[in-house]
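One chain of protein is taken out of this complex; the other chains stay put.
Moving on, here comes subunit A:
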């Protein structure tokens, strides 16, 4: 169990909660501490409440927990919303001069620090810096060297001029000094620093960075929460490598623009969320039958329909596995952590080009908005390999032409993998279509050719199953009779939950599955275990369903669909209860 510390700032949407939280997370990261952040939107009451939570430790942290040590409360509701997580000794920083906070009651056993955030900020140069005053106060409470906060402030405001940076530093010190002078309380928290260098990023950024590393040069998208950050990350960066980002008029267009770029030979992608993936499903079949390598990222959010756009859910698995009419060969990968968002994106591009299929990356909101620290080597660019598959050029094209010199883009190759000729290749002119076609890509309704082309496309999946490594990630005790299986962003939470379970004498084996199609055959593991629990953030247990189908055995399920990701301590209880049931 890491000696962790949990901090949050909460208020109304528009209070600058996110940017303040990010600055504190950055300060901790620059101090060589690990960080795992989460965003909390109204969970109990409807309205504009929002909070940014930071869990930090000198050891790696990869989950949120149900505990809060220091809370900066800009509104009374922030305290109400977090009552369950606050505990005896928790510190609540608030501005008693704020009208709404004048009569605020600090729950018994907790320490209320009344700091005139706004007044101190005004003295330092502007009321807008009141949250930074609060950060300074937090530094004092946690015995955290304020120079780290300075460094984060420089990163955040440096481009806007030294004056603004200096004002913010002054505001932070005003908060720090106020607490030091006015309270002679001894606080229990000590945020040690280390010499480690960490980078701090979220899942959407990791996907965007993975795309550039993998040679993706073209992105077409339509803004949608929580996938927009992928597009925003690429914009301004991909151009430096000769690429381009285009904002389409809708998702129907976005996926087809991306498809066009892929037909021209670019590594191309689009990213969206549930409502957008519904529109894109129109084109899923075309991508597969025209054998176009395309990466489609679905950053899942709570559905159906508009659902809860800023809430977590893993509800689109069935859509990724089965979406689109007819039968569509495809690959579905699901990163299991922020760093894996990077690596699975790299892998998705290789799979797409080697097998000329659509590859779906299923990410989710919890990863998309989580800022997490990693050593930079976690993104070792030298380890990125690019495999483009069977691409022919002017010299090799004749191997794939018929006796009339016509190029065969859908040649019935033994392993199912036909050649690609990028437009511009001499003698490679050919057509591709969503109609069933022959080897030349021309429409056919010939019964034999239909069967051969369907089999050929499916053969690519079989070939990939043989050639690639589809293993799950394994944690815990490999000999345990109690098997927990999960996918997506839950991995880190369960790994931490295992710590809590261990304390209660419960010992589990965890398989975290990043490949959902093709997926590893887990029937042996499932049938050998006494109990099997499948953990996922949806109501019906979509992954549990496919595992039952694979293994022909019923499994137990832990599902959460209230819009909030699992928390390690809470999940430990759920797993224990489910195992015992």
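The definition used in the following text is that a contact is a pair of C-beta atoms (placed from the backbone, for glycine too) under 8 Å apart; a residue touches a chain by one contact, two chains touch by 3 or more; residues count from 1.
By our rule, contacts and distances are computed from a predicted model.
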{"item": "Identity of the absent chain, which is to be given by its UniProt protein name, from \"2-oxoglutarate ferredoxin oxidoreductase subunit beta\", \"Chemotaxis protein CheC\", \"Transporter\" or \"Probable chemoreceptor glutamine deamidase CheD\"", "value": "\"2-oxoglutarate ferredoxin oxidoreductase subunit beta\""}
{"item": "Sole residue of A:73, A:262 or A:392 that reaches the chain not shown, by the stated touch rule", "value": "A:262"}
{"item": "Candidate in contact with the missing chain, chosen from A:217, A:330 or A:560", "value": "A:217"}
{"item": "Sole residue of A:89, A:161, A:304 or A:376 that reaches the chain not shown, by the stated touch rule", "value": "A:376"}
{"item": "Chain not shown, touching residues in subunit A", "value": "29-30, 197-201, 205, 209, 212-215, 217-218, 220, 237, 239, 241-244, 246, 248-250, 252-254, 256-268, 282-283, 286, 290, 376, 379, 381-382, 384-386, 404, 422-435, 442-443"}
